[in-house]
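Okay, so here's the structure we're looking at.
Of the protein chains in this complex, one is absent; all others appear in place.
Letters A, B and C name the chains as they come in the text, with residue numbers starting at 1 for each one.
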Amino acid sequence: MGIIVGKETRVVVQGITGTQGSFHTRLMLDYGTSIVAGVTPGKGGTEVHNVPVYDTVKEAILRHDVNASIIFVPQPFAAEAALESIEAGIRTVAIITEHIPLRDTIDVLTHAKRKGATIIGPNTPGIITPGECKLGIMPSHVFRHGTVGIASRSGTLTYEIAVELTKYGFGQSTCVGLGGDPMVGLSFVDVLKMFSKDSQTRAVVLIGEIGGIAEEQAAEYIATKEFSKHVVAFVAGRTAPSGKRMGHAGAIVIGRAGTAKSKIEAFKAAGIGVAAKVSDVRKLLAGGIQEG
Amino acid sequence: MGIIVGKETRVVVQGITGTQGSFHTRLMLDYGTSIVAGVTPGKGGTEVHNVPVYDTVKEAILRHDVNASIIFVPQPFAAEAALESIEAGIRTVAIITEHIPLRDTIDVLTHAKRKGATIIGPNTPGIITPGECKLGIMPSHVFRHGTVGIASRSGTLTYEIAVELTKYGFGQSTCVGLGGDPMVGLSFVDVLKMFSKDSQTRAVVLIGEIGGIAEEQAAEYIATKEFSKHVVAFVAGRTAPSGKRMGHAGAIVIGRAGTAKSKIEAFKAAGIGVAAKVSDVRKLLAGGIQEG
Amino acid sequence: MKLFEHEAKTILAGYAIPVPKGALATSPGQAKKLASQLRPPFAVKAQVLIAGRGKAGGIQFAHTLDEAENATKKILNMEIRGLKVHKVLIEEKVQVRKELYFGITTDRSRRCYVALASASGGVDVEEIAYTTPRKMIKTLIDPTIGFRGYHAREMASKIGYSGKLMLKLAAIYEKLFKFAMENDVELVEMNPIVETSDGTFVAADARIIIDDSALYRHPQYSQRLISDQKTELTLQEIKARKAGLAYVELEGNIGIMGNGAGLVMATLDAVQLYNGSPANFLDVGGGASESQIDAALAILLADDKSSAILINILGGITRCDEVARGILATRNKVGFTKPIVIRLVGTNEDEGRRILAEAGIHVLDSMEEAAKKAVELSRG
Partner (left out) sequence: MKLFEHEAKTILAGYAIPVPKGALATSPGQAKKLASQLRPPFAVKAQVLIAGRGKAGGIQFAHTLDEAENATKKILNMEIRGLKVHKVLIEEKVQVRKELYFGITTDRSRRCYVALASASGGVDVEEIAYTTPRKMIKTLIDPTIGFRGYHAREMASKIGYSGKLMLKLAAIYEKLFKFAMENDVELVEMNPIVETSDGTFVAADARIIIDDSALYRHPQYSQRLISDQKTELTLQEIKARKAGLAYVELEGNIGIMGNGAGLVMATLDAVQLYNGSPANFLDVGGGASESQIDAALAILLADDKSSAILINILGGITRCDEVARGILATRNKVGFTKPIVIRLVGTNEDEGRRILAEAGIHVLDSMEEAAKKAVELSRG
């Protein structure tokens, strides 16, 4: 099980002939992901790692059974690539590309909502259901099949935490990178709703960071909707100054809004354990799982 | 009964303080239409014929129970006025204004479809359910309550035919002016579907003209969907040359497409009586009703 | 509003769409001079706002400067379907590998813009669209998404292109859409758009019709709408448009005016039904004033080819008394130079009839009766 992606996921890679697209197609294939087609305009008819390449997503869909897309297309064309998949009826689209203009992201997310498509990213490492499907660029070896769901706004920090969890026996159901851009397709709340219904997931780790109010909304959701699974939170950026983007376009404190302090307080007020450092995550998880 | 408008229709007039808006508000009130509010930006707080005027449709809706709008707003602002009503949740919008740019009409109709709103026009005389509600600018005295539904692409020609029908005892259920612009909210088929469900309507007169394929589509619909009520058609523009707009922006033969001949043949092939001249309409109607 | 080919090409070039190198000439000498800046062979093309100029000899090819001069002379002496040719476009002749079609227009039934592409372009494309519509690749355009790169590539791919050529062609499609939206087109087509023998694409002919209803936001077009010789309108039509009237010139001998497009069309039809022949279509619109009626009638009286006039008014918003006063105003100014049949019913009918009766003008009740009478009178 797990959420969003699994054994039944059949992927088209948009931008498959580029350096990143081709490299990660191989890694995803190695992991066992069903990559059935690639798309690069003008490269139709060729192959990448034995995966047939088409000029358009529509053509790929006409010839293959596709239900997910992953986008490695360069920034100026990435949003349009997402629209192409959405319009073609693909229901799961992971946008790896970062720095997509806000206006374009808004367009993509608006049309995705209308068509009922789930957008992961932009600026995401993707999503992995260990042992079933990797739709992303994360190093596979840090993940193990298990019962902890992870939703994170950060790539490497997720790997850091996953390494620890795996080492101490906490395998993962699904790990979702929400994306580091200011506006992304999935919120913590969206993912919590999915984990709530997923029988494999028994506990959830939320990896937040400064900027926005997604963590506060998650805390409120957990508190008021009686989310029944154990949750541990980590928030990066306690030391970040106001008005500066900390690497991610979305990681910014504006005035008094979006601070780590506000997020940590919200989590604590909702009764959620907040890890002060990476190694605390597994400790809090262990405590909760023993309790639960 | 009748279709789209009736006793339960409560109207906001957009552009109520203009010459046309004010004039026709009085005529509609005289006819018995429930006009509950008017909108003219910047004239909020005033009154026209005792109808309170607001700055925005939203404000009018906040204070009154409104379910229809009629638009007398000048061309450059008419499409936006329609969007305002659609966005505010009004389900019936008659756009009297003519010559709305195609792009704007497309925008309006796209959003209307999404919100489930019915657009009458642009460039329509409106709609009347005699004895119940007039949402339009047609001369009321030519219409009488009865059982004949009329859908027409032309204003004055409808009055001409209505005068005859009324004179010879064929009262009307509802008369809809589809609008003379090339792209309008309602097609003949849309209206036929509504008349089909309306118990008051026993026969239908379709008043077509050159341009487009709405008449051909109506003929096909009647033939294949077994529309069970008696239909009589009239098509104006047998003498119109190719490539010239005959008064209405939508009345144009392009190459071999949109001729009166094609429409008349389509109607005849579907078994529908086509009137060669105005006075034939009531004769064909009488024949059909006697038969039926 | 139609644009001339040379205007269309200048505009498309501004959107970085490749067009043949060329220039506009109004005399054979000028054409020769301009040709000397170009690489032969040349195409010399009549600039008229009417289809079918090719079949009428309005397009000629030339290999030398003298041939170009001669071709220009011939074309400038030509009338194409009654229209005098004032200008020619002289161009480098395109080396054709394949003629394609691409256009953007509106789909009235689907209520959206539509892009159309075909692997066979040229003069017969309308025929193809009509007889074998499946040869026309069609993409309906959602206005909230637009015509995107992937739509363009899908179409270019479906008409048989791949690789770099597909990308090149799709890029041109995209640019044409941008132009179409920014300029409120009713129709724009590149027919043919040519794949040249060296593997590029060129819009060898281009046709643009701007949406008349949107001209108010495109002053660059609207200012010339009613200027003489610059549009497809006849002088009579320009005069009518200046007076705010919908007027179309026809071939017959009965001048016709009425209120409402459908009613006037029906009046024309009735005249023909009684074997008469309309000289024009003139719609005074809804709620016409005395002065508009006056202007309209004056235009009809000034039309030499008509021998009778039919006025058909069904008053709704239009008031019969206003109409009557307008008719009298014309009579007082220019007199009735030909027989006039008047049908006048509806709003303020009694007052209108009284005004005309006092002036000794008879009025009829029925449109069909009036049409019949007008046909009789037109026969003299």
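Everything that follows uses one rule, which is that a residue touches a chain if its C-beta (ideal position, glycine included) is under 8 Å from a C-beta of that chain, and two chains touch if they have at least 3 such contacts.
Because the structure is predicted, anything quoted here is derived from the model rather than measured.
Trainee: Touching the absent chain in the whole complex: find that residue among A:Glu59, A:Glu87, A:Glu132 or A:Glu209.
Mentor: Candidates A:Glu59, A:Glu87, A:Glu132 or A:Glu209; residue touching the omitted chain: A:Glu209.
Trainee: For the chain that got dropped from the picture, name the residues of subunit B it touches.
Mentor: Interface residues of subunit B facing the absent chain: 41-45, 55-59, 77, 80-81, 83-84, 87, 111.
Trainee: Could you list which residues of subunit A touch the chain missing from the display?
Mentor: Residues of subunit A in contact with the hidden chain: 75-76, 99-107, 109-110, 125, 137-139, 142, 152-160, 163, 180-183, 187, 207, 209-214, 217, 234, 236-241, 243-251, 255-257, 260, 276-279.
Here is the rule we use: only the chains that are shown with their structure count from here on.
Trainee: Going by the touch criterion stated earlier, list every chain that contacts subunit A and also contacts subunit C.
Mentor: The common neighbours do not exist; no chain touches both.
Trainee: Using the average of all C-alpha atoms in each chain as its centre, how far is it in Å between subunit A and subunit C?
Mentor: Measuring from centre to centre gives 55 Å for this pair.
Trainee: How far is the middle of subunit B from the middle of subunit C, if each middle is the mean of its Cα atoms, in Å?
Mentor: 27
Trainee: Between subunit A and subunit B, what distance separates the C-alpha centroids? Give it in angstrom.
Mentor: Whole-Å distance between the two chain centres: 51.
Trainee: Going through subunit A residue by residue, note those that touch at least 2 other chains and give them in order.
Mentor: none
Trainee: Please set out, as single numbers or ranges, the residues of subunit C touching at least two other chains.
Mentor: 144, in rising order.
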